[in-house]
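For this depiction, one protein chain was excluded, whereas all remaining protein chains were kept in their positions.
Per-chain numbering from 1; labels A, B and C assigned in written order.
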Amino acid sequence: MSVDMRTYLAHVELANPITTAAGCAGSGRELAQFFDLNRLGAVITRSITLTPRSGRPTPRIAETPSGLLNAVGLQGPGIDAFLDRELPWLAERGVTTIVSIAGGSVSEYGTLARRLASAAGVTAVEVNLSCPNVEDRGRIFARDPAAAAEVIAAVRASSRYDVPVIAKLAPDVADVVAVARACVDGGADALSMINTPLGMAIDVDAMRPALAAGTGGLSGPAIRPLAVRCLWQVHAALPGVPIIGMGGVMTGRDALELILAGACVVAVGTAIFNDPYACLRILRELEDLLHKRGFERLADAVGLAHRPPGSGPRGRIDLEESSL
Amino acid sequence: MSVDMRTYLAHVELANPITTAAGCAGSGRELAQFFDLNRLGAVITRSITLTPRSGRPTPRIAETPSGLLNAVGLQGPGIDAFLDRELPWLAERGVTTIVSIAGGSVSEYGTLARRLASAAGVTAVEVNLSCPNVEDRGRIFARDPAAAAEVIAAVRASSRYDVPVIAKLAPDVADVVAVARACVDGGADALSMINTPLGMAIDVDAMRPALAAGTGGLSGPAIRPLAVRCLWQVHAALPGVPIIGMGGVMTGRDALELILAGACVVAVGTAIFNDPYACLRILRELEDLLHKRGFERLADAVGLAHRPPGSGPRGRIDLEESSL
Amino acid sequence: MLTTRRVDAYHALTVVAPGIAERFRPGHFITVAVGGPASSTLARRAFSVHDVKPDYGGTVEFVFTVRGPGTAWLAERKARDTLDMVGPLGRPFPLPRDPVHCVLVGAEYGSAPLFGLADLLQRRGCRVDFVLGAASADRVFGALRARRMGETTTLTTEDGSLGVRGRVTDVLPSVIADTRADVVYACGPLSTLRGVAAVAIEFDIPIQVAVEQTMVCGFGVCGSCVLPVIGEDGVTRMVRACVDGPVFRGERVRFEDIGTIPFDALGAPGAPGGRAHEPGGQTGNRHVS
Partner (left out) sequence: MLTTRRVDAYHALTVVAPGIAERFRPGHFITVAVGGPASSTLARRAFSVHDVKPDYGGTVEFVFTVRGPGTAWLAERKARDTLDMVGPLGRPFPLPRDPVHCVLVGAEYGSAPLFGLADLLQRRGCRVDFVLGAASADRVFGALRARRMGETTTLTTEDGSLGVRGRVTDVLPSVIADTRADVVYACGPLSTLRGVAAVAIEFDIPIQVAVEQTMVCGFGVCGSCVLPVIGEDGVTRMVRACVDGPVFRGERVRFEDIGTIPFDALGAPGAPGGRAHEPGGQTGNRHVS
């Protein structure tokens, strides 16, 4: 017996819930050396910007306990080269592609969405809101419900009606539910969380910041408890909104944790750096865990940990042997 | 040659910069079985409340990658029993004691401060602002600059003039500098950061939250990058304000990282659970690292990583052999 | 670390630790740090001391079953690896003044700490009878040793693969009756202890239980291991299994309320001496409860 792993992002069906996280799978080609990208539910691209970007100086990544700090700085080819070379490569292979976009102003996001609207092979648009708003003294969109909603409305308005718009949120806000709600009100069809909270490390030998940029985004298992908490809060407040969960997923158990908290899709980022086969391994482990718990459909596990205490579990519960 | 490890919290001199973190050293007696508490710069008590508290149901602590989630819920004897039994025990032994207090309203914090003002043996008061304000629908004081400032002003007004008031801040806010600034404007003599950000874990076998309380505070090395970032931002904005740094300090290197970011005192929490001798070991390692880097005084290392790039390091830099 | 061995479903590690061995009394436990220097697991793991021996200045043996990452790591240790161990911790079993009849009940690895206890009791002239049980034969720990030491030994397995089919609580009443027991000592999972305590209470004889409640520090500072216990003064308090236990008088432990804060516990929300409003949790997680 196998588990029905299909899942939905708004009306879009994905064959399974595992995707790459934005910015963690290069252009797709690098991973394709290791396995066929069609085996993933989807590929989320790095965040595409209007013009090419060289990114930040090195060192760009520092290791922290169970985490990585990165200040890669959205290095990428820009939307023209992306539409010329990267998207067609994915489209030709029939890879389900969610395109992430990043801008410095509301209008930049709108322009990016418009460019994508006329391209073939865009299954959904993920809006990276963890960018500074150059029109508001560099305040991060994701930290300001109104600004986030404005970006989402602009992207929604410029996108094809059948292409879901996904708002990607950050955890380092006082109230993630308020931002989520604003984005949904602004027209987001789905949410994606969490982006990396801002962190920092200091090299105690050089006695300087470990990253050339000073601060960076924290990813990896260290932040999984923050991701689960954000998913839980937002799914409880907005149970009808599909959520892509991410943050420190290294194994099928971790993916299941996010699903039980409310994610219907799980994106894998940092784990890929540690194991190029991570996405496929996690998918296999997840299916196996669901099967062992008696699930016939992934969809039945989404948000299941929210059921009121005392109500019986849906699946089998005698898990002692499989709990390793 | 030994390093001058003295440090100052406002006008109060501590013999060295290592203290226990609030809530992580019981009543003091438990640790005293392992070593003499006078060897620490100070002991920070658990957060004392007005009345006795039984805390939260179990499970109260869950393990996460390089971290712990806790929802102990401020179990404690209440201020009466604390003043009767716990504080005198510390005072008799001459232990430098910083008393942490927690309340549900501004007036509760004020009352606690007033009770402490008439007690002997209180070196400073640390105000735990990560409590829900029962008069504002449970909104956490630390997430609201105005409410935090109000609490600090009440505590400052009720405390003895020569007892520094320390505001303890949480990282899960959109702008930690704004909260820090409000607290200093409200009368805080020093700051303490970081308290635990809110996290969550789900037991994928039981398919329920791992903690009975659902969410809990995340501590340990996983959050050190958040602590360093908060320290860095606040020290850059308010360079004259002494800061107790905490969050994932397990070794002398970790303590030095927080000091280079701007802490003049370093509190050790979760590490104590893993190693009862952690505070002493960290103190020894820290002194050793400072010595190897050519520092004669701890004070010279505080905030040193902020020096402009290009300026030479203060200490020796040829550390290749000692960098393990 | 000295030796590692397998005993049926269990692993046993013997560690040279003179400081611990010297101060050991039956019922004490130790904790170990797991995962090595770059480990991502911070909580110490607690284990009952099974045996101490005078060799090499003093050795300590504990017995465990692989449950999660910590015990999996321990199972891979080899002789001569070093182990970060703290102990002896907790309050040991109290001993009767007089040479009475004692039944020692152990479920699963819960029997590990009972043999040192049996030895002490016998040296004080007590009669010792064992009741050991587990899910299956390979998980009954120490049956041979019990047979050598005990006046009688009754074994139970849930699958019937050894001894009586059933649980220790099924056979305990007849053992108490047959041996005219004056006191019961028990160690095992909480559900078993609850049943054992109920039997002893029915017979109106003292019952000492060594509980196993999730521990993180093992020496009283983290607050993870609390359970509701009724004090001498009749007041229920959330006490720490690691320093106030792990051994408690069975009738004082409110087994059915473990995992809750009984409304009449000292400092319970809304309890006398507690606070009227929902008290401020450290991280204020009211929105989930």
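Worth pointing out:
Keep this in mind: a residue touches a chain if its C-beta (ideal position, glycine included) is under 8 Å from a C-beta of that chain, and two chains touch if they have at least 3 such contacts.
Quantities reported herein were computed from a predicted structural model and do not represent experimental measurements.
Displayed chains that the missing chain touches over the full complex: A, B, C (touch as defined at the top). Considering A:Thr19, A:Ser47 or A:Ser192, the position touching the chain not shown turns out to be A:Ser47 (whole complex). The hidden chain makes contact, of the residues A:Val12, A:Leu31, A:Val176 or A:Ala190, with A:Leu31. Within the full complex, the residue among B:Pro65, B:Gly104 or B:Pro197 touching the omitted chain is B:Pro65. Although one chain is not drawn, the whole complex shows that of A:Asn16, A:Thr96 or A:Ser130 it is A:Ser130 that touches it. If you put the hidden chain back, the residue from A:Leu68, A:Val99 or A:Cys183 that touches it is A:Leu68.
Although one chain is hidden here, its contacts on chain B can still be listed: residues 65-66, 221, 232-233, 236, 323-324. Where chain A meets the omitted chain, the residues involved are 23-26, 30-31, 33-34, 47, 49-61, 63, 65-68, 70-76, 78, 102-104, 128, 130-134, 138, 140, 195-196, 198, 200, 209, 212-217, 220-221, 270, 272-276.
Chain C residues in contact with the hidden partner, per the touch definition given at the top, are 34-41, 69, 72-73.
Rule of thumb we're sticking to: only the chains that are shown with their structure count from here on.
Summarising the inter-chain layout, the chain whose CA centre lies farthest from the centre of chain C is A. Chain B has the C-alpha centroid lying closest to the overall centroid of all protein C-alpha atoms shown. Mean C-alpha positions place chain A and chain C at a centre distance of 45 Å. Chain A and chain B, compared by their mean Cα positions, are separated by 33 Å.
Averaging Cα coordinates per chain places chain B and chain C 34 Å apart.
Taken residue by residue, chain A touches two or more other chains at 65-66, 221, 232, 323, whereas all remaining positions touch fewer. Counting only residues that touch two or more partner chains, chain C has 40, 287-288.
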